[in-house]
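Worksheet for the structure shown next.
Heads up, one of the protein chains got dropped from this complex, but the rest are sitting where they should.
In order of appearance the chains are A and B, and numbering begins at 1 in each one.
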Amino acid sequence: MRASSPHRANLLGLAFMTPAMVLLLGFFFLPVVLTSVFAFTNMSTATGISGGSYVVTGNLLRSLTDEGLDAKTIDALGQSNYVIDQAGLERARAAGVDAKFVAEIAERLKDRSFTSSSAFERELKTLPSRPTRVRDLKIAAGAFEQSVLNVRYASRGEMEAALSHMLENPPEGAIERIATASYTGWTWTTDNFKNLAIAPDTWRIVGNTVFYVVLTLAFNVAVGLFLAITTFYLPPAGSGFFSVLWLLPRITPVVLYAVMWKWFTWEDGFVFNIAQDLGLPAFNYMKGSVASAWTVVILVNGFVGASFGMILFSGALKAIPVQQLWASEVDGASRWQQIRYIILPQMRWPILFVTSYQTLSLLSSYEQIWLTTNGGPGSTTTIWALEAFKTALNNYTGNLQYGLGAAMALVLVAVGLVLSIVYLRLFRFDEMMSKPKIEF
Amino acid sequence: MTRNFATWPIILLLTVLSLPLFIMYLFLLVDTFSNTPPGSLLPNEFTLEHWRFLIDPTITGDIWKPTLTTFLFAASMMVIVVSVSATAGYALSRLALPFRRFVLSGIMVMHAFPSVTLIIGVFLVLQFAGLYNSLIGVILVKASLMLPFGIWIMKGFYDAVPWEIEMAGVQDGASRFTVWRRIILPQVKPGLLSLALFAFIDGWSEYMLPRILAPSSDFEVLSMYLNTVSDPNSSTYNFNIFKSVGLFYTLPVLALFVLFQNRLMNIFGGGTKG
């Protein structure tokens, strides 16, 4: 386009686009960005999503020991100190320690410190107004306890200050190392992808996904084509009935649709009863065996998708001039020949379109599988999208791994992006982008 | 259509292929009005007891509140989708915009793009925006995910309105907004209606988004309600009751579908997205 384009931005156009842009940026663009960003973190329920704090826990001490931090430092970290300072005095008052006793502590022991509770308690017992009950004494002592163990520090600086306070002559770099290890929030990492690449499950799930997409797609296209062609040859009443029947799965809410399949294939369900009457193996077909589970998964999705092909193919069929069909009949073509030589060749583009379009949506659709087999038995019918979803948002252990899930989703996002751009090229959608004709 | 070939082999083939669907939907209807002895397939008595949940909240819990919530959910989402698509579709079809080609291709990519993939990202967005576990958040997400489709459909309808009509309006002295409002919008009414219907049905049926993005909120839509009822591990596990609930849930959608089948057909296959 030339630099002196006659089109100037139209204010009304900007106003008209703004709501859409805000929503699309917020719920399309931003999620893509976040998915790609968080794919490179170890974010999970444990780390939280908004950042973390610095805590030295018993677990951390053990793992630091395993990583070879010297025993003296570990020991010191586990220790408590007792320091009589202003903060401690206030804590004591807040804990309900007798005011007189607190005043005495302040007066006699101010700014002293003790390395063990027994030494401190011994000292306390020498004070005149000490409490009679041991429990009260321990509460008073506890108010002055200072330890980094299990204390939450909001910033790294505070943690490092506390550590240097606790540790005398720590080894070189130990404070930084402990502070880093004590961080509870999420951190940047590429481990998600490394782990995905080496986990044996990954390739099984990829295999499942390919299997699922290919078979369901084949079912969709074949049945869609079959339905379109057969209803094409039927009188209107018949074709109307079958079109509506096949459209029903599409408009039936997915929850109900899944339940109907359960009724159909579950123990004591319809097929179960029939099989029993006929003396055939009767079991829960949805979850009972791998083969039957796959069959159910493919049928469940196939019956929904077939209508999409049916509608598109029917449209394409109606666009074939009926004279062509009459001519072929006059020429003596059988019905099969008519389909084979007249109809199918003209269905090439619609078939390609349905194939590409459904590949994309099948790759990412897990709703039906989730509600029927839920990937089972075991994880035999688990596909990539379902696994990503479960990892990040819906697993029973309760520790949702957002980072890993995002990494898995990012793989799908990348595949989806590439495929959709390829399809747009393929189907020449850019021809629909003619310029506005009113130039003012 | 051509009459030179027999139709019965076709009907036979079609019937066999359609049998599972036919049985499922037939029994969906029959089972809600009848009792079937265990181990049998054929009902032996007519009853309305499976519909008692409509008036007796002790059976499956109050159904009317989720029904109202679902209606609100579907209706608000429909309003957002239709109004935003109606304006954005027009802008993209007819008005000069900066980066118009880029925005158009972006929307087309999003239109083809499987949006469920984004659910994890959307979850994080809602968390940050503080809209997690809220009805508004779910409505916004659902509406946004449908927008590329809606804009695409509406752009198609606008594209079909002759440019001359628009030019005539401008020549007659009307502003572009007036032209849109008084001349173009009436021309795309069928599109608006189809999109509204489709959006409403889609919203009414939505299960995943409320379930994932608002799992512990105090509102419940019918799909979640039905899923609770139909959990085989629940104490109220009874196929006939949840079929009744399911049928009740689906009736509005079925009614809309039957009434507006032809309009919806356009959109199910049209806009190149099903």
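One rule holds for everything that comes next: a contact is a pair of C-beta atoms (placed from the backbone, for glycine too) under 8 Å apart; a residue touches a chain by one contact, two chains touch by 3 or more.
As a working rule, contacts and distances are computed from a predicted model.
Colleague: From the list "Heme lyase NrfEFG subunit NrfE", "Inositol-phosphate transport system ATP-binding protein", "Carbohydrate ABC transporter membrane protein 2 (CUT1 family)" or "Urease accessory protein UreG", give the UniProt name belonging to the chain omitted from this structure.
Modeller: "Inositol-phosphate transport system ATP-binding protein"
Colleague: List the neighbours, among the chains on screen, of the chain that has been left out.
Modeller: The undisplayed chain, in the complete complex, is in contact with A, B.
Colleague: In the complete assembly, which of B:9, B:186 or B:215 touches the absent chain?
Modeller: Looking across B:9, B:186 or B:215, the contact with the absent chain belongs to B:186.
Colleague: Over the whole complex, note the residues of chain B touching the chain we left out.
Modeller: Interface residues of chain B facing the absent chain: 162, 164-165, 167-175, 178, 182-183, 186-187.
Colleague: Please give every residue of chain A in contact with the chain that is not shown.
Modeller: Output for chain A: 1-2, 4, 6, 437-440.
To be clear about the criterion, only the chains that are shown with their structure count from here on.
Colleague: Once bound in the complex, which stretches of chain B touch chain A?
Modeller: So the residues of chain B in touch with chain A come to 1-2, 4-5, 7, 10-11, 13-14, 17-18, 20-25, 27-28, 38-41, 80, 83-85, 87-88, 90-92, 94-98, 100-101, 103-105, 107-110, 112-125, 127-129, 140-141, 143-145, 147-148, 151, 159, 163, 166-167, 170, 175-177, 180, 201, 204-205, 207-208, 212, 222-223, 226-227, 230, 232, 239, 242-243, 246-247, 249-250, 253-254, 257, 261, 265, 268-269, 272-274.
Colleague: For a test of understanding, state which residues of chain A touch chain B in their complex under the given definition.
Modeller: 7-10, 12-17, 19-21, 23-24, 26-28, 30-35, 38, 49-50, 223, 226-227, 230-235, 238, 242, 244-256, 259-264, 266, 268, 270, 273-274, 276, 299, 303, 307-308, 311-312, 314-315, 322, 325-326, 329, 335, 353, 357, 360-361, 363-367, 371, 385, 388-389, 392-394, 402, 405-406, 409, 412-413, 416-417, 419-421, 423-424, 429-430, 432-433, 435-440
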